[in-house]
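Only a single protein chain was left out; the remaining protein chains are all shown in position.
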Amino acid sequence: MEVVNLTCVECPVGCSINVTVDGGKAIKVEGNGCIRGKLYAENEVVCPKRVVTSTVKTTDGRLLPVKTDIPVRKSAMFEVMGLINAVVVAPPVSVGDVLVDDIFEGAKLVATGNAPTK
Amino acid sequence: MYDIVVVGGGVIGGMILRELTRYRLNVCLVEKENDVCMGQSKANSGIVHAGFDAQVGTLKAKFNVLGNRMMPKVAKELGVKYVNNGSLVVAFSDEEVKTLEQLKQRGEQNGVEGLEIIDRQKLAQIEPNISGKAVGALLAKSGGIICPYELTIAAIGNAMDNGAHLETNFEVVKIEGEYPEYLLFAADGRQITAKAVVNCAGINSQKIANLVGDEYFTVGGRRGEYMLLDRESGDLVNHTLFFTPTKLGKGILVSKTVDGNVILGPTAEDVDFNDTSTTSQGLNSVAEKAKAMCDNVPFYNVITSFSGVRAYCDRHDFIIEQSPQKRGFFHVAGIESPGLTSAPAIAEYVVNELIGGLFELKPNQNFNPNREPDYFFKNLTAEEKNKLIKSNPAYGKIVCRCEQITEGEIIRALTVNPKATDVDGVKRRTRAGMGRCQGGFCQPYVAEIIAKELGVCLCDVTKSGGESKLLTGESK
Partner (left out) sequence: MKEFDVLIIGGGPAGLAAAISAYDNGAKSVCIMERDNRLGGILNQCIHNGFGLTRFKESLAGPEYADRFVKQVETRNITVMLDTTVLSLSGEKTVTAISPDRGYFEVKAKAVVLAMGCRERSRGALNIAGARCAGIYSAGTAQKYVNVKGFMPGKRIVILGSGDIGLIMARRMTLEGAKVVAVCEIMPYSSGLRRNIVQCLDDFGIPLYLEHTITKIEGKDRVTGVVVSKVDENRRPIAGTELHFDCDTVLFSVGLIPENELTKNAEIPLAKNTRGAIVYQNRETLCSGVFACGNVLQVHDLVDFVSEESELAGRCAAEYAIKGISAKGGVNVVNGKNVTYVLPQKLDLDLQSNGLIKLYFRVSGAFRNCVIALSCGDKVIVQKQKKIAVPGEMETLVIPKDKLSLIDGDLTLTLEA
């Protein structure tokens, strides 16, 4: 059994959380301010995940901001970046449009900006 | 083949080039950097000295006083801001007041008009922020201020408008031949031939002299560090304030600039050529001295600091003469302070007396002494602004918000003589990026306009030529 101290990254409060880990699993979470923090801590001690945000090129040479719709494995972030960098999309694109159905392990790549037709 | 090639695109080379275009001569200016005005002419105090400082009988004294008188007209012709704000040499002891008397006497011998010693009361009246320790001052009514790079760029632009050629990135590494056929080689292999050569290479003027075997003078580099205050603090001082020179040196100056900022500096430190970095010791000493001169110096309003390396010469006077052994090769070297002030007078002398001895000076009937300023939109009337925007909507787009510079002015700086090709070049011409945010906001826009106008990729746009690319590549 060990106690791991984490800073929650779910929201700007940045709670300091103590997680008691046993057998590779969280058995007790303390210090979190909300349920998101509990889930974050439980995940973080097993397999840390992060939402990846970046940009992709449009066919007319613009940049479009994008994100993964769910967190992806932290250890695979650079792999995910490689996959995102290879994506090129054709306008028009609107906020929320799914650009790639499964960019990595079930995560979708979603537009976070607009690229209207020029 | 050119009649005359001028080596060095600083204020001296620029003013001489312009003066040459008054006559029917085929002239060219070669500059080793990517743009003109990249040496000491871009980073100095911008003072039009009255002329009391130089020793009686020197070339410095002669050309300073003449140049001071010529400057208002030259500035007006070239569309360059000049302000006759007057200068004050401030004394902090009775001992120093005695020095002021000597300076006044020397100035009068040099032909300076309007010198007056004022007491503490009058000084505090005209300079409310003067240190409580100041006891009096020498007021020189003919002292003024000018923007040195604006003047240099305008002079070269005007010369080009009148037919002069410009070669940038032309670093002279070898000179062959003699009058009337000199052959100049650039580091990149380009060659230029000319009947005569004028060496105005600033801190590199000794190097150029050495290329033709002249080794009779030495030019060194002395670095001066400056701080610049936001326009918001522009009312700190009205005149240009100097310390009284002592055995320990001249101290720094505190002055308004023509653009409404306040300049503090320079330090004086012997350095290698080209080392224009600033140092914490240098900037601290500028701050200490500024505090000794004025109360309430708003250091929180420093927007940038910079340094320039100025030439100094073992002769301690200007060298303006034909090479003793090379006919048609002229040295205009060791142009220390007051070189900026003296520039128009030096140019006139060099062309009339030196070049005139070799060439017949037939007036160029088409010579136009006037040039439009590079930034001007802010100063137009509402009606003029609207007229301009209607004919060119780019004048309706503010790119540099701190200095309110329009896209139209930036495009113009890339298309009129001498054409800017990099971000700093645009900045020196238009002031885009010279304000309080120092280009943080406008630089990407300026860079994009440059890329578009020059037809290059954004990642090939440079800050100041050479290897100074802004960006290292595309992100995707």
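Residue numbering begins at 1 within each chain, and the chains themselves are lettered A and B in the order written.
Methods note: contacts are C-beta pairs under 8 Å (C-beta built on N, C-alpha and C of every residue); 3 or more make two chains touch, one makes a residue touch a chain.
The model shown is predicted, which means the values in this text are computed figures rather than measured ones.
A.B. asks: Sort through B:Glu101, B:Glu232 or B:Asp270 and give me the one touching the missing partner chain.
C.D. replies: Spelled out, the listed residue whose C-beta touches the missing chain is B:Glu232.
A.B. asks: With the missing chain put back, one of B:Phe92, B:Phe376 or B:Phe441 would touch it. Which one?
C.D. replies: Within the whole complex, the residue contacting the unshown chain is B:Phe441.
A.B. asks: For subunit B, which residues reach the chain that was dropped from this view?
C.D. replies: Touch set of subunit B with respect to the missing chain: 227-228, 232, 274, 276-280, 282-283, 302-306, 382, 385-386, 389-390, 393-398, 401-402, 404, 436-441, 443-444, 448, 458-459, 462-464, 466-476.
A.B. asks: What is the set of subunit A residues that contact the non-displayed chain in the whole complex?
C.D. replies: 6-12, 14, 50-55, 57, 63, 65-67, 74, 77-78, 81, 95-96, 112-114
Definition applied: only the chains that are shown with their structure count from here on.
A.B. asks: Under the definition above, what is the set of subunit A residues touching subunit B in their complex?
C.D. replies: Within the complex, subunit A touches subunit B at residues 55-57, 63, 85.
A.B. asks: So in the complex, which bits of subunit B are touching subunit A?
C.D. replies: 475-476
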